[in-house]
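A single protein chain has been removed from this complex, and every other one stays in its place.
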Amino acid sequence: ATLDDVKARGELICGVNPGLTGFAAPDASGNWSGFDISLCRAIAGAVFGDGNKVRFVPTTSETRFTALASGEVDVLVRNSTWTFSRDADLGLDFAGVNYYDGQGFMVHQDLGVTSAKELDGATICIQTGTTTELNLADYFAVNGMSYTPVAVQSNAEGEQQYLAGACDAYTTDASGLAATRAAFATPADHIILPEIISKEPLGPATRQGDSQWNDIVRWTLNALVAAEEYGVTSANIEELSASSQNPEVRRLLGTEGTLGEMLGLDADWAANAISVGGNYGEIFAATIGEQTPIGLARGLNAQWTQGGLLYAPPFR
Amino acid sequence: MSDTHAQTVPFVRDTMLSEAPPPAGQAGAVRWLRENLFAGWLNTVLTVLGLVAVFFLLRGLLPWFLHGVWNAQTLGECRQIIAERWGPDATGACWAVIRDRWTQFLFGFYPSELYWRPVLALVLLFVALAPVLFPAVPRRLTLFSLLYPFVGFWLLWGGSIWQPVMVLLGFVLGYGAWRLLRDRAPLLAPFAGVVVALLWWLVLCGPLRDLFASILPIGLESVRSDRFGGFVLSLTIGVAAITLSLPMGIALALARRSDMFLIKTLSVCFIEFIRGVPLITLLFTASLLLNYFLPPGTNFDIILRVIIMVTLFAAAYIAEVVRGGLAALPRGQYEAADALGLNYMQAQRLIVLPQALKISIPGIVSTFIGLFKDTTLVIFVGLLDPLKGITDAVRASTDWKGIYWEPYIFVGTIFFLFCFGMSRYSMHLERRLKREHR
Amino acid sequence: METIERAVDTRHMQVGEEIAIQIRGMNKWYGQFHVLRDVNLTVHRGERIVVCGPSGSGKSTLIRCINRLEEHQAGQIIVDGTELTSDLKNIDTVRSEVGMVFQHFNLFPHLTILENCTLAPIWVRKVPKAEAEETAMHFLRKVKIPDQANKYPGQLSGGQQQRVAIARSLCMKPRIMLFDEPTSALDPEMIKEVLDTMISLAEEGMTMICVTHEMGFAQAVANRVVFMDQGQIVEQNTPTEFFNNPQSERSRMFLSQILGH
Amino acid sequence: METIERAVDTRHMQVGEEIAIQIRGMNKWYGQFHVLRDVNLTVHRGERIVVCGPSGSGKSTLIRCINRLEEHQAGQIIVDGTELTSDLKNIDTVRSEVGMVFQHFNLFPHLTILENCTLAPIWVRKVPKAEAEETAMHFLRKVKIPDQANKYPGQLSGGQQQRVAIARSLCMKPRIMLFDEPTSALDPEMIKEVLDTMISLAEEGMTMICVTHEMGFAQAVANRVVFMDQGQIVEQNTPTEFFNNPQSERSRMFLSQILGH
Partner (left out) sequence: MADAVEKPKESFRLSMLIYDTRYRSMTIQLVVFALFVAIAAWLVDNTVRNLAALGKDFDFGFLSVRAGYDIAQRLVPYTQDSTHLRALIVGLMNTLLIAVMGCALATVVGIAVGVLRLSSNWLVARLMTVYVEMFRNVPILLWILLFYTVFTEASPAPSVFRGDEGRGLLFGLFAVTNRYTAIPAIGVDNGFGSLDLGLFPVNLSLLAVVVVLAISLFVRSRLNRHAAAIQAETGRRPVTWWKSLLIVVLPLVILLWVMGVHLLVPTISGFNFTGGVNVPNSFMALWLALSLYTGAFIAEIVRAGILAVSRGQSEAAFALGLRPGRTMSLVILPQALRVIIPPLISQFLNLTKNSSLAIAVGYLDLRGTLGGITLNQTGRELECVLLMMLIYLAISLVISAVMNVYNSRVRLKER
């Protein structure tokens, strides 16, 4: 089982995107950071109680699923869209959604386009090996429009092509668009069109056939979400685990019940996961939130209580 | 001299003429220009075209180079400085990114306090190569050359010293077994050597390593593969693949020249297959398929897998180079060895290979150059090669987003220096060999 | 050396009054290096001249100037009434009048012997192929290798190759033949065959200039020996005089070395 | 040829009764080409046999069969009591008994002279290195080039190289020596040194089979001359008989050519 392998190895191997600003990128000294990275660290925290016992393996969009299926990585947190065929056919299981995204378009302001419907005949930059290709083809076919795809190999290249004017529009997940635009010299010259042409639930995936491990990943994610809902933060977690009276919080933090044992982990697994980088909200704010250069609003990724889609099943 | 009948008028010069300078216009700069640049209208046209091309290239590139900025923290700052100094429309290079990140291009994410290790490994590499590079070096140094792969491995990856030592011991034991049996059962001996070594590696190596490691924990801080990147990665893959592929290439070349049909066919098929497919498909095999081909549950480092595939790739090319060297040996050498009673192995080892390999060195160097350049392709299986991997990583940082030319130029220059130097060296070798072989 | 003895008489053959080659005050430099200094030489039709001298004295350069494989920088070279200037037509005229045989044969390895011999007549002289082949076979018979006509140069021995080279030049029906050390790349047994061929040419009255160190040949065939040193003609004389009674100090030294061997 | 005269007596030396090489009804084909036809030859210990015959008559092939550089397809070859079959052990035994000297020396250019000589003793005979070197120096002295021991073959003249080749074979202490035209690639001056060496070997009673066209050597040293043509042994005789009174038509023709030179 994966959990045993991970424990025996003493570290978690997490497949990530080697360069998506805000989500996953190494800095000058090779330290990884970002939204996806934080989830990996949280999982490592849940398993080992130490968020640093994790190794990040860069995967390309083409090699990612193979890397997972062949056991090269334990968990894939690489802005991968959860789709039916991937879940059913590719030998992997998604463990939830850590970011609700949708495919959008970014265009130059001076193009004078305000809606994706006006993109007939446009040249569009698109990353190969992703669901966006299929979405784009479908969207233009449905709307009876034509386009010229310019395939690019990575986000960095997509950006470059788009900025240099090699394409009229750049399409990728809206979060990626925002992150990309934020880093432009003059972000105001570019607009992200209002149409979101697909649902892109991005989530971590594990190998098929290991439901225990899938559960660990799934519930680590849920724990982060639930922690935000219950107001558990990295700042108050110690205090809460000592003194909280809320039974759900107590179960979550392992001061009550045997949830950890059911997963094959320590009782304070969730507490460990949360204390690595904080709850979902904290992670979001620190990596891609409005205070960061990426500047993403919570939008769909707000708690269900706030009109978003984040809804952690009960810890019981 | 007169026009009269020569037979009747013998001629003897009484005063020798001394050397005179050539007539004006036939010497000096004028002549040089006329001969080298403006000989005939075609040459004149070519010269003018060449000058125009150089002019436009320089006009386009020179300002950009001259306006380069070395001190800045971000690309934005660079642009600002250029705009301030040279006017708002000026373009200029932002070399600051190199200044900021050059260690990353060279070492990837190798821990900075351990940079001395790859550097030392590189220096030792040259020491290990010395017996090949300089014929005058004492032969005893070849022992170090044989040890180098283990030393290099240990320096780069670190960890307990017992790992490489135990693996090395396998070779030693295998060799010992061979030596022991050589005289008694000459044909069984190599087989026994292989078996002993394999048994050692598979059964005893691991436990003994752990045992020794617990008794005498000597070791370097271990560095994981995912920290490898940049030129350290390129060189590691290139050097490892060439070294490992040498024995295999030699075996393949010998097999291809063998008169045993099956062996020849197998070798030809392998070589032609490898040479017929692009390296990139082999790299995809390393990253996508190798796990299918190995027993369920085996799972090892992607760098190692890439090295395996690149080794197979290089072996096919080395085999062809060595085959050329073998073919250059006159038949008489084989016959003389036979007539002296040397058996096949002895003849190959003592007579044929030393000569054939020497002839092949330039070809091997060229193969290495090609391979070294091709290591940039590992980006397509997610490794951080210096050209695109590191460059993209640098570009993913908010500071240097949007920088294109400078990293490429920097990396390109380093590649150029390496490869140009090596190709010159191989040409020099070739000339030396030609001299020695008349 | 019975052939050479047999041929001794050729050098008393009639030498015409007509001038075949006239070189006046010719100078040549390689860069700053003065290779040929004020060379004057008149060759009459039917004359056979042997050029000798120490290595590097400019012998090859001199005869290469005569068919403009090298350019001279001062003075005049008039071949058969045509002055060699940079005029391409003159050069072509001269080259088709003058045959040349090189030290290393320089046969075309991708053509058969016959093709080697017919190539220039067909493309330069515009001779019909059948006629060219006939001529070629005539000269190949003359150099005694008609049966090798369809082989390739690589399949012949050095001596045979050199004879083909001579036949190839003859096929252009030149009025003057230049030889640049034609035998020095050959094994001893082969030298004789080539010298025989050259002697039989001489017997037919061909104007020849021959750079060679074969003193036997010179004595047997030449009307005149030209001795060069340091790019200048130091001595000219009849072979008998030159070999028995060299006038200049240098010739004496040179001869003592050559004959001392 | 004073050495040869000195050596004339060797051929009256004692020839043992023991049989060194026995060839019976041996046949060999290259593809469809029948190179050796029904060859029968018995060589006694201490005998010195010269094999001669026109080019392509199969002389080289014959002696290359004797140490299995070529395989024969029918008949028997028994060397020193060991029959040459496809059994590797027999082949090894025979090869270490039989030394061979080639036309083109085939020294190993990457090894010094000394290493050339010690290589086979060390690796095949498993002689300790010091001992092998001593033996090597002994034989190098014998062929009169002990002072060249640490040079490389490329630094020696052809004659010296051939003598090294002989020494190299001798270092294996063979009981039989085969020579395949050992002097034909040498310049005339060097031929003598090599022949001298071979003669001194003969004087010591070595069994020798030598393909050569050096008739002086044959007359001086051989017990028997074997004349081959078209893959067959046409005539065997003592040298005196063979040279003065050849029996077969072909030998006569061959001799007239050889001696006519």
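Which chain is which? They are A, B, C and D, in the order written, and residues in each are numbered from 1.
In this text, a residue touches a chain if its C-beta (ideal position, glycine included) is under 8 Å from a C-beta of that chain, and two chains touch if they have at least 3 such contacts.
These numbers were taken from a predicted model, which means no experiment stands behind them.
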item: Missing chain: touched chains present in the view; value: A, B, C, D
item: Candidate in contact with the missing chain, chosen from B:Thr74, B:Gln104, B:Gln163 or B:Thr285; value: B:Thr285
item: Of C:Phe102, C:Phe217 or C:Phe254, the residue in touch with the unshown chain; value: C:Phe102
item: Hidden-chain contact residue, picked from the options C:Gly56, C:Gly81 or C:Pro128; value: C:Pro128
item: Among B:Phe109, B:Phe380 or B:Trp400, residue touching the chain not depicted; value: B:Phe380
item: Residues of subunit B (touch criterion as defined above) contacting the omitted chain; value: 35-37, 39, 43, 46-47, 50-51, 53-54, 187, 259-263, 266, 272-273, 275-281, 284-285, 288-289, 291-296, 369, 373-374, 376-377, 379-380, 387-388, 404-405, 408, 411-412, 415-416, 418-420, 423
item: Chain not shown, touching residues in subunit D; value: 24-25, 38, 40, 76, 85-89, 91
item: Missing-partner contacts on subunit C, residue numbers; value: 67, 69, 92, 95-96, 98-100, 102, 104, 106-110, 119-120, 122-132, 152, 154, 165, 168-169, 172
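We adopt the following convention: only the chains that are shown with their structure count from here on.
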item: Cα-superposition angle relating the copies subunit D and subunit C, to nearest 5°; value: 155
item: Rounded Å distance, subunit A centre to subunit D centre (Cα mean); value: 84
item: Chain centre separation (subunit C, subunit D; CA means) in Å; value: 47
item: Inter-chain centre distance, subunit A versus subunit C - centres from mean C-alpha coordinates, in Å; value: 89
item: Subunit B: positions in contact with at least two other chains; value: none
item: Chain-level touch network, classified as line, ring, star, complete or other; value: star
item: Interfacial residue positions of subunit B with respect to subunit C in the complex; value: 1, 3, 5-7, 10-13, 16-17, 19-23, 26-27
item: Sites on subunit C touched by subunit B in the complex; value: 15, 19, 27, 29, 31-32, 34, 37-38, 40-42, 44, 47, 73-74, 223-224, 229-230, 232-238, 241, 247-248
item: Residues on subunit A engaged by subunit B in the complex (per definition of touch); value: 18-21, 25-30, 55-60, 63, 66-67, 70-72, 154-157, 159-160, 163, 183-185, 293
